[in-house]
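To start, the structure itself, in structure tokens.
Missing here is one protein chain; the remaining ones are kept as they sit in the complex.
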Amino acid sequence: MYLPDFEYYAPDSIAEACQLLSQLGEKAKVLAGGTDLMIKMKNEVLAPEVVVSVKNLDQLKKIEYVAGKGVSVGALCTHNDLVKCDVLKEKYSSVSNAARQMANNQVRNRGTIGGNISNAVPSADLPPIFIALNATVKLVGTKGERTVAMEDLFTGPGKTVLAQDELIAEVIIPDQKMTGSNYIKFGLRKSGALAVVGVAVAVQVENNVIKDARVALGAVAATPVRAKKAEDFLKGKTVSDEVLAEAGVIASGECKPISDIRASAEYRTDLVRIFTKRALRKAIDEGHV
Amino acid sequence: MKQDYSYVGHSVDRNDSYTKTTGRAQYTADLKFPGMLYGKLIRSTIAHGRIKSIDTSEAEKLNGVKAIITAKDVPSMKWGLSPARFDENIFCIEKVRYNGDKIGAVCAVDEETVYKALKLIKVEYEELPAVLTWQDAAKEGAPQIFEEYPGNLNTEIHHHFGDVDAALKDAYYVRTDKFQGQRTYHAFIENHCSTAYWDGDRAFLYSSCQSVHYIQYHLCRVLGMKMGNLTVRQTNVGAGFGGKLDPSGLDFAAVILSKITGQPVKMFYDHAETFLNGRGRHPMTMELTTGVDKNGKILAHKFDCVLEGGAYTGLGIASSYYAGSLLGVLYLIDNYKFDCRRYVTNLPPCGAQRGHGQPQPRFAFEHHIDLVGEAIGVDPIDMRLINARKGNSITTAGYEVKSYNLLGANKMARDASGWKEKRGKMGVGRGIGVGNGGFVTGAGFCQYRTDYPHSVGMVKVFDDGTKAYVYSNAVDIGQGSDTVLMQMAAEAMGYPYERCQMVTGDTDLSTLDFGAYASRQTLMAGWAVKRAGAEVKKKVLAKACEMLKASGRIKEGFGYLDGPLTPEDLDCVEGIVFVKQEPAVKLTFEEVARKYFVDHGVLLGRGWYHPGKLGGNHKGAAVGTSPAYSSATQVAEVKVDMETGQIECVDTWDVHDSGTIINPKLFHGQVHGAFYMGVGETIWEEVLFDKKTGKLLNGNFAEYRLPTALDMPPVESLTLDDSYEPNGPYGLKEVGEGATTPTMGAVANAIYDAMGVSMTDLPITYEKVWRALRDKKASGK
Partner (left out) sequence: MSSFVVDKDGNKRYAVTVNVNGSDYTKVVKANTLLVNFLREELDLIGTKRGCELGDCGCCTVMLDGKAVNACIVLALDCDGREVTTVEGIQDGEDLDIVQEKFIEHAAFQCGFCTPGMIVSSRALLNENTNPSEYEVREAIAGNLCRCTGYVNIVAAVLDAAENL
């Protein structure tokens, strides 16, 4: 296989990067870990004339807790950075665990969360858990910064609200009232498999009563989606197997999966039912896992 | 029968240990020659059609492109691996027969230019309707893919031994089941690569292949070359499993393009193209009927099998015969009927993959026989014990079976796995299952017609005796044949293994062997090098005898010797020649060998092997007859998620009846790898094509899912101590392929035990399990 020709830039600052992207317009593509972009270029899906490598933007490689804001995860953090990060492990193991189920070790060492999000594949593993945790995304462009809710970022397969000159700078997981969260990925083998479905949940449970719930589904619609009817159903309910099972049934009614070589729509729909139930149980019993 | 050996039976380190663990091992794609060009094949983008025109003009103009060839530039003689069905051309003439078929080749100064050139080549087709399944191919009025195969029927087989219908009438219980196998793929990690150059009228070809001899033979036949003028060489091979036996388009193109350009040419596939090259397992549609008596003894068995062949025959005729020919080796079946058809379709050709033709029929039979046993209340292992063949017997088809301990394998697997405590007792979602298998140890015939020996070996001792070169063109594709051949040669010579060196992978320098297929090399090349080693030893002992006599050391004090010292009074072990009755009187092999060299020149030993006339007289007996048969039992334990259908294989046991084990650690490695392929095929692997265009959909390791290290269970590999095969050198027989054959049955039976629904359609994917469980629930059972 080979890569078509392109020009290469590796700007030293975010501003310079945005400037370049703005000048070059459609011709340019951002290169982070390359685990999506290189594949697409080899498979002749994309042929950018210019590649803008963000490898030098070290300020985007941090994970930190900022009081009053939440956990800020730089866009250039790799999946394994999430897996190994103490802040996350302590506060939201669910995010580390989601990252740990991605791809394979080599790809987790290269692939970044910014790439995972801006790539906007319906099966991407990180968006659902971020959506369940009500995360926001900070975008930086030539005209300045803006913050978008993760769930509003995606507009279709491979499509986001990002402007041509914008970079994803960080993902912010706000401080939570949610008492637990969990992501279950179902792939067709234990490593190196894209999600056939991914179900993320976050719940706030007090005295065995569900005060609040968010359910986000991956790989079952054109974008990651929330199962809002299931969420509404859960609110105010006392925890029981029946309630969780019913939430699963409702969530499965909210997804619109397609059939492809990996799985049929029918199967995916039922998997949503099963994993919504299971993820809720985990989050309720075990916290942010 | 077992003896204490210096090397045979020992887990010596592989001879390629250092190069392979340090990254120094060279594979074909690693070779570089001055001025080397890079080339790729031009491939069809439709499944079936006539080529109207090929326009290469734009590509020719591209800077760096050196040559482009199509059918008009190359010989038109047809070739193939089945002598009766030569149906493949180097490049398609007039018609393309699958999406990916070979139309031509391009070479250029570097890889990038080749890719760019390929994009500029325009092929115009008159598209013909394509047939992508055997069911469509068999339809009345279906488009004809080849003129020579009316109705797209490539071959049919009808075997009938005994009287099946009569026996079924008398049976206590008769049952019919249907099964479907899928197309799978060898999935070695090294893609094919071939590099050629010329020197005058001689061509040299490096090919990542399983048989330097067959590549040499077929290329010379088609290119009209004398075999002495084409040297085929092979470096390390990144595995084959059957997929590197047929010459690939790369082999032909490399030789032709390097002739045209006068420069070395490296032809290479990308990973997806190795799928298009095909030759993987045929999807088989199978129907089995068995009649048994009250105890489960098989009275008659009927096997109906259809193979979906893809576009060319390749080894497909042999695959078809193998589908039915070995059942009668495993089990005692007096009345047996085997009906088989193979159709051609507009997909990449199918061929031989580890276990050749047998794994899917084994899956079907092993599951079917469990269902039969269940119906009459007989435990699966008991079903097998009642029907298993014993050694020193002759099959219904006339094959002679010497050593055979399937009974022992079943019992050992039963006990090691805790079968009695587990079967049917593990609760919903957990299960254990058993499967039997085994394989030939080499085929009785060459793949083309010849009276050549099947393997020729040679040992040359270096002038001063400090090294012994072992010659054989047996191909080490990773199974470790170089190591075990040297172990056997060293043993036979009485020379240190550590000082042996393999001379292989070169049709000029080394000696004939047909190559790595049909699990033949350890036995056949083993005989050849063992005999060569023995001849060296004979010469060494004779020379040593002469030396000892001349030395005067022997005259006195040896009153027990009747008459003068003879070579028979001497032996040689690990490089020391000694008087058997007085081991203190000794010489080193080295000094004897040196003396031999001084007196006579090169110290050489030669050996060869031909299986001779083997059993079976019916049409097709050639496929299945063998000097020796292995047998094997596997037990697998699985977990099934009863909601999602997810399957996890958690534990496995294998008992392989393999005769003498030459190198235990390599032997177990074969079992592990064989099980790995089998379990992958049972649950995960299937090559998929677009149902309309025949375009390959998953020619990559993301969607053609080999199990990862997290999916693969532990394998406990066990052996039978008393296994000894009289037809094998040192009493050995095969392991490499036989160990793949029980796996699908064992795993499928475990899945059945876990979920209570019979899964008859491979691969048993999570979704299929989910669907089956849902249907079962719906039907209220």
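First chain written, first letter: the chains are A and B, and each begins at residue 1.
We adopt the following convention: a residue touches a chain if its C-beta (ideal position, glycine included) is under 8 Å from a C-beta of that chain, and two chains touch if they have at least 3 such contacts.
Everything quoted here is computed from the prediction, not taken from an experiment.
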| item | value |
| --- | --- |
| Residue in contact with the excluded chain [from B:I477, B:A628 or B:M755] | B:I477 |
| Omitted-chain contact residue, chosen from B:F675, B:F689, B:Y752 or B:W770 | B:F675 |
| Residue touching the undisplayed chain, where the options are B:N236, B:T395 or B:T660 | B:N236 |
| Touching residues (missing chain, whole complex) on subunit B | 11, 13-14, 16-27, 29-30, 32, 63, 112, 186-191, 236-239, 241, 270-271, 477-480, 665-666, 668-669, 672-673, 675-677, 700-702, 706, 708-710, 712, 714-715 |
| Residues in subunit A touching the chain absent from view | 1-12, 31, 34-35, 38-39, 42-43, 51, 53, 55, 80, 103-107, 109-110, 190-192 |
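Everything below uses one rule, namely that only the chains that are shown with their structure count from here on.
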| item | value |
| --- | --- |
| Separation of mean Cα positions, subunit B and subunit A [Å, integer] | 45 |
| In the complex with subunit A, residue positions of subunit B that touch it | 111-112, 115, 270, 643-644, 646, 684, 688, 697-698, 701-703, 705, 707-711, 765-767, 770-771, 774 |
| Of all residues in subunit A, those that touch subunit B in their complex | 1-2, 104, 186, 188-194, 261-264, 267, 270-271, 274 |
